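Selected chains from the complex are presented in situ; the others are not included.
Read from first to last, the chains carry the letters A, B, C and D; within each, the first residue is number 1.
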Amino acid sequence: MFLEVNNLNKKFNKEHVVEALSFELEKQKTLSILGKSGCGKTTMLKMISGLVNPDSGNVFLDGNEVTLLKPEQRNMVYLYQEDLLFPHLTIFENIAFGLRLKKINSKAIKDQVDQMAHSLELHNQLDKMPHQLSGGQRQRVSFGRAIIINPSVLLLDEPFGSLDSGTRQRMQSLFKNLTREYKITSLFITHDLKEAILMGDKIGFMQNGNLHVYESKQDFLNDPTTGVNQEINFWKSLQIEAGSELKNTINE
Amino acid sequence: MYKNWRAYVLPFLVLLVLFPFTYLLFLSLSGAWYYPDVLPKYFGLRNWRTILSSETGLLQSFLMSTGISLAVAIVSTLSGFFISKTVYYHPHKRILNLLAYLPYILAPVVFAACLSYFFLKLGLFGNVTGVITAQFLISFPYALIFFSSFWNERIKNYENLVSTLGGNTLDRYFKVLFPLAKGLLLVCFFQTYLISWFEYGLTSIIGVGKVQTITIKVFMFIKEANYFYGALSCCLLIFPPVVLLYINKKYVFKKIA
Amino acid sequence: MKILERPLLKNKTSATGILLFIVLGVLPFAAAFIYALLYSFGLVGVISSGFTTEFWVSVIKTGSFFKSLGYSAAIAGIAVFLSVVIALWLTLKFKSALENKFILMMVYMPLAIPGLATAFFIIQLLAKGGFLSRISYASRLINESNEFPDLVNDNLALGIILAFLTMIIPFFMLLFLNVYKNERIEDLRILAYSLGATSRQVRNKVVLPILLKKTRVLIALYFIFLLGSYEVPLILGQESPQMISVLVIQELKQYDLDKIPEGYVVAVMYTIIVAIAAVFLFLPRKREQYV
Amino acid sequence: DTKRTTLDLENTDWETLVDSTSGKTVNFMMWQGSPVINEYINNYVVPTVKERYGINLQISGGQGPEIVQLVIGEKQAGIAQGQVDMVWINGETFFQLRKLDGLWGPFVDKLPNSKYINFEDPFISVDFQQPVNYMESPWSISQFALFTDTLHVANPPKNLEELERFVKENPGTFTISNDFTGMTLLKSFMAELGGSPKSLDGKFDQEKYDRLSAKLWDFINRNKKYFWKSGETFPKEQTKMKQLFASGELKIAYGYGEGGIEENVRSGLFPNTVKGYAWDNGTIKNSNYLGILQNAPQKAAAMQVINFLISPEAQLKKASPESMNANMVLDIDRLPEAYQKLYAKTKTRKYGPSMDDLKEHVIQEPAPEYMIKLYEDFRTAVIEK
């Protein structure tokens, strides 16, 4: 297995936030993770990326233990839940940040960033400073900054939470393409069921500090506790409510 | 009415700030200014000529002072910045913070009096190294505490962000921490520069009057009876930092406002 | 924060950092303190003749130490309080003006005047024979220099306090400006407004608490710094009571060499008292971890 | 290196002694607060000793207390090779340094130029009622005097009675500086209360001190409400008092060096109507000295420098009112004739009194204990009262 997490534990004061958490993930797969707010998702990602130290447990990447390595030695990128842009850098420089660290030549950086900005629909915003952007724009910058460096593992903490559905869809396919193209393995935290289903090769559900990974998507769809059925019912009822007129529209 | 009031206060404050500089310069150019005259009977360069001719080596003193102060400011600002990070992220930062205050409890002159024994033993008496070390000992804690307010959760997140994007320690400092702390670094640099530039009591004890910084050279006159020379000495002390400030103004002010 | 991230790595850098901190920040102080302590009991010093408590007894008996400490604390307290108030007021009132480079330069400039020069200037300006007195005389507000009010070397330490104010107000302004920016106070201020706060409430419940909590360490530092200041009270103070450093140095430099240990007694007592006060002041309660 | 530098003065003649001083660096610690003194030292003494003897004379700033602190510190730390070779001191510091055994000597009688000095003169050979014993070389001699602006005060007070009347008529214009200078004035007052200029001569006498000081404190406390700031505080230093005089707050001030006003008038600090004058019962006269520290690394070179400083040439230059304006410590009659002629031609002071003017009113410096007691009691009996 490419990524293995063994029996991770974390307490804050007396609160057991992550408890005996274990799972595995194959290379180039995406694991979508759902879970109630405050259940420990962010803490888990931070432990995997090395930003928070687990009280116990291990993390293996490609067979090597990385539990105690520095974040920068893991070749994993953690994408913060809040859009944490560098306030002293322009949007261009924010996106280029990881590339600059690699001392790639400026011309190449410019090309890559411009292309990424196009995909992110941010090509008009490159000269702005972070505080001049809208919430969704900031989130996209943050996403672009992480993915542009083609990390072997990408840990995403609700990367598209502030996007409208259209933009969100385009970002989702961007993500899909890039992970495929660059063979990226990823964990993808989201609160959106649809997104979880679309993005994940596998789906995990986190509860009480523990992560349950479903054998297959079907298992997930079959689990009554996930809320999928409510969702389906909602849209179904809407269809009925909207009547034939809507039905026509849909079937066009 | 409200707006008007404010429009007057600001120019007034500016005048208030400029007044001492102008007045001291004026006083240094004056002579024969007896009570109750509002203006002096003599105005000219006499005092300056007298002092500049009797104080040989003023230029060397000036250069040496600049060197000492730069060394002290750079070393204490940087070490204060780095060490304050470990101190204020440390689990026992409450105790450490308390310890950091201790050097302040003794006033520098008293501190120097109590430390001179050790400096003598270490051969740090009467030389530039000793003076730099002594001045560092009082400016370092200042810098250390100065940066305490900088370290917080958000800064930590930024730092982590660099790491997760693949940046090493140098990147963390040069690409994020220094730029974010630039304003504070500059203020601290300036303050520690001034602590060193103005330090008299400690320098005179540890330097035994042999390390003749510009401050040592001219402070005597301030304390003497002749206030025209006193004003002149003030000018010699004050204007170099002001010029420094002016030259760096673009650089200093960009990040602070 | 209880959370120790990545202990192995942290411990190495952390250990070096803490070690440097102890060596540079704590050790010299400890050495100086122990030296003063030994001196005060007659255990070191060229004219020492073995352990004695006579210097302690003598200093405690005369009582000038306690008077001096109280006097210093009052002056430093008033000066710090006024500086904080004035600096806050100026910073908040003129926040937009302070973005102007020239105005900002005006805030920086006073920092370039050392305490001794400030004291010197204040004497030239406010003494009975000073500039203001001359102007008052010329405009017939007074008929002789003696009628000019007592503003330096005075009972109320007005001159000292004024000097302190001019020295630290600019510093506090720069500090507040920085914190204002770093802590996103502008955003939080607007947020509070939208939650229905009046200007006054925004100031008292958001802007001031954040500014003050973030800077209280430095404010306390300046209190201690003023408490122990030397040059300014030396020039602008009166002979009794005197501020504490002036007293210590006077004792250390006194003509009667046999009494020099009394200076160290004063220094030691002062250090102990302020250290105890500092424990109460700076050891923040666990709950207030936002610092 | 811990090797103690010693010189065998007994068995070495001057030529051998100073033979190897060329190229040596001598550290001279002195008070540097006056441009005319600095001018004399920096532009005359330093280049001259360099040129003539190849000695690098380094000046470091510091006076009595700093010197004493340094000696105490180095003694404690057992420093054999000290930072400073020679020092400029007066009786107060001499007393302290003797107590600390910080001075090296006797060496003065070895200096060739000491032959011009009259060691019979008690104002030279006795410092604070202590015999100097060639442990320090006299450099200048001066007398204490008072001064006033004759434009405003035509008849300044010359005894305690007149002073009492004066302060009542001119409240707030007189004070006593809480330092060496102020205490020296108090000693003069005490001598007056004792009935004669000689009343404090001899060893310290506790009974006499108690009796006279009681009278003195009574006089001061009775009148201090008419002093500067109503006697609630006193200037810490004599320089402060001079500033107050210069700015017109005080009408009477005083100091060593016959008041030390010549330079102040010349530089425009005091108006040219300021004149020094004598106190009826006399004021203290004494010398100030150059000493060599016990652990001075360059004792021979320091001797060479001191010998130069008491040479007729250097002394004459120093005596000029336009220079340091310090009285020669040399006996005119012993000088070579050429110098006697030159001396006769030196300008006289315009504003300060000469020592000749004051010679009727002379008091010898009393025993050091008087100073110690006065310091302490002035604080407890006057300032803190």
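In the analysis below, contacts are C-beta pairs under 8 Å (C-beta built on N, C-alpha and C of every residue); 3 or more make two chains touch, one makes a residue touch a chain.
Every value quoted in this text rests on a predicted model; they were computed, and no experiment measured them.
Each chain type appears once in the displayed model; counted over the entire complex in the file, the copy numbers are A x2, B x1, C x1, D x1.
Keep in mind that, in the parts below, only the chains that are shown with their structure count from here on.
Chain B has the Cα centre that lies closest to the mean of all protein Cα atoms in view. Across the assembly, the mean Cα position most removed from that of chain A is the one of D. Summed over C-beta pairs in contact, the chain pair with the top total is B-C.
Here the CA centre of chain A is 84 Å from the CA centre of chain D. Note on chain placement: the centre of chain C and the centre of chain D lie 37 Å apart, centres being C-alpha means.
In terms of their C-alpha centroids, the spacing between chain A and chain C amounts to 51 Å. Each of the following residues of chain B touches two or more other chains: 35-36, 113, 117, 223, 227.
Those residues of chain A in touch with two or more other chains are numbered 50-51, 70. By the touch criterion given at the top, residues 65, 68-69, 72, 75-76, 92, 96, 99-100, 171-173, 178, 180, 229, 232-236, 240, 243-244, 246-249, 371-372, 375-376, 379-380, 383-384 of chain D touch chain C in their complex.
For chain A in complex with chain B, the touching residues are 49-51, 70-72, 75-78, 80, 84, 86-89, 97-98, 100-102, 145-146, 149, 151.
In the complex of the two chains, the chain B residues touching chain D come out as 30-36, 41-42, 46-47, 50-51, 53-57, 113, 116-117, 120-121, 125-126, 204-205, 208-210, 212, 216-217, 220-221, 223-229.
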